[in-house]
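Here the complex is missing a single protein chain, while all its other protein chains stay put.
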């Protein structure tokens, strides 16, 4: 049984709380900390079986009973709290991204060296049943040598322009998951990135200096070509698909739906839309990733998504931005780290 | 918060324990009773947060704190324990079937009259996401007047001949769920049943006096025709589908799978098999039905599957057996109750 | 090169004319006869390359150059013209059904004995790409022993009540194709038939003494159970599917559509309706069956759908009517022939 603390009780903090309480039998949440902790949240946490709540996460870091922390606070605090948690000897599950600033990620990488600390980054989609099945097909040799990887990743609704302005941009906020997926499926790093992007969904996003539509081509180290297509708004909901084509065949996924019911009438043959957004679509993967983290602690194995896996998609995001700015393919090696 | 006791810690008792602990926040399992309670089970129950375990279910019935019981014991005990529980003033969730003996079901029906006791029968499939979507389409008028209802229900593996011999026969053991589904989707009772059946899967089942393959036609009170096809063994797994055809269109479901991944190679285009069996396929529905039971208690509403809904499929199963024996269509009104 | 004459230039006569002109390179239509032959039809026939047209089909039967005839006239003339054609030494392709009167079919059967005449009945669906693929899967052993055969056969629009009154009834007019399909897929005859039917589409059909909705259960000689569901009106178009379930697996077909295009929008994920009716859906099969007929003549082999195959579905239709009238399962052996 691993005793954990959760730092941040916002949307994703609640997701992890619920996952651990419902599915992760060998973990126990002792404390949840959030600077804006209020009665409603406290009440809900108690009802889930959480013992303590507090406002200052240092209570968690200073609690010798707590072996591991989940960092679910705002993005800009991920790397500083990671450093503090590592210093306090806690295993760390850190939500993505570790940071937008490479220097800060580097500090985390350095702090982890020789520490024996388990560090996992919250790229939950690797644990999703559909994407995991694609990966398994590749690993089982069913696709042969990988030639082309295609990721479709479209949100149901765009963020507000305000959010877009502080999010680090679409590539670091949204595409970062797809960059991770490409690395996961290719089994190697990207060598070069080229972005063709546009503002087609909301002009305000463009005015905030960001884009909302993109097709991103990547040359992978193993010779495969990957392509990601992103939109901040799909009228039919959250579109999350992958297709991997290789020398022996292709494996592809469809979206998940609430049911398999199909209505045939005078208008056509109509099935359900994709599950609305990431909470519905990826709930199972949030539980699986935390199970994996706890397993790594209990069995002293590597985490499934290490600090390196947290760093690389940030590098890719920075390269993508550079590709847009300079309108050319950018080599990952150009991004100084 | 409703305090419940669970009688029977076999497969389905464990399913309900897990569901309640993980998903039903407003219910609390105080005690689980099983005549064969052992250390392993006790240990598992404690790990799930169950307070007490015992061998004699009377401890549960005599506990004034416990408001409701889930009867998950062997079929022949369902009706006697129901009677005792009703007498003890407990709300009752009873696994299907209430009994194979109509006289005993009648006793339960009588005991409930005017008692104020909530009684729910475990026809979980009504709560399944796919079948619920079919029902919703009908209720929403998308299918129009219902003309034809088709249920495909095939198990992945046949039961042992020993089990078949004591199960009450395929119609009362397996088809009973489909009889309930037909009533649920039609929104009315069957008037007449005709069975064409065979022993095609395992001769030992035939030697035990049962069948393993059947096509069952039903005339419903609203004029619709329903047809169920059953097999005790589908080589590709658990096949659970429904199709409802009416004046305005058709709604149909496909099987659930572990993932949407599809492999295209020189051999063909291959997706996953259906989820293996009822625990995988219907897990969500087991939780939803218990939530509904607790909701009915807390809000003093009718349960979603009442004692009448428990009785009718048994009548249909008896009529089905009679149809096989006498090789003719049998009216439900012929079954004396 | 086989020289043929076509008797009847109605809808199906035109279909065969077009098929032969476009696809059957080794057949040549010399003459088309129709009592109502008019200028429009003559003009169209000439444009297709047909040499002669006439009103009296005896011109065809008396033409020594013509080796084979296609009987596409009204149902009540099928058997008398068959007899005349056989007497004239012509090979015969006869549209379904040969007759509704068993005595008349018997005369054709007798006339063919020892005649050396090739006789084929127009059960075109055996030649359809989807149903042929199902049959092939069975023949290839992919399904194992056949346990359950399911045929869905629903028309897009009901016939007029006038037509229903003279059509011989739904079982001999519409279901007859499905009876043939069941025999084709089972690879054997039916032993017993039970019908549950209703008038749910159009009361006028009921007043004309017919039904418009039915579920028909058949016990096949090889032990398999078959079930056909029919409706005279599917709001979404022509629904033509088959499913064969056996010891090793299941093979099933979906409807054909005009394109594979699927639209995903805020309302759902919508594909096309089935092809509208039999001309669209089965055009390829009409050509294939005639190719097979010409092949049998040129190579002196058995036709693919012989006179026996024309007789048996009529027997089944008569048994089906008897099942409705007497409301009981009827053995095929009860139908005196």
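Each chain gets a letter, A, B and C, in the order it is written, and its residues are counted from 1.
Convention: a residue touches a chain if its C-beta (ideal position, glycine included) is under 8 Å from a C-beta of that chain, and two chains touch if they have at least 3 such contacts.
In this text, all values refer to a predicted model and were calculated from it rather than measured experimentally.
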Among A:231, A:285 or A:303, the residue in touch with the chain that has been omitted: A:231
Touch criterion as defined above, residue of A:200, A:258, A:279 or A:335 at the omitted chain: A:200
Contact residue for the chain not shown (choose from A:148, A:166 or A:266): A:148
Interface with the undisplayed chain - residues on subunit B: 234-236, 239, 257, 264-273
Touching residues on subunit C - with respect to the absent chain: 22-23, 25, 47, 49, 129-130, 132-134, 137, 142-143, 248-256, 258-266, 272
Residue ranges of subunit A at the interface with the undisplayed chain: 144-145, 147-148, 150, 154, 192, 194, 196-198, 200-201, 213-215, 217-219, 223-227, 229, 231, 233-236, 239, 245, 247-250, 327-329
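Heads up, the rule we're going with is that only the chains that are shown with their structure count from here on.
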Chain whose Cα centroid lies nearest the overall Cα centroid: B
Mean-CA-position distance for subunit B and subunit A (Å): 39
Chain centre separation in whole Å, for subunit C relative to subunit B (CA means): 42
Centre-to-centre distance between subunit C and subunit A (centres being mean Cα positions), rounded to whole Å: 58
Per-residue multi-chain contacts in subunit C, two or more chains: 234-236, 239
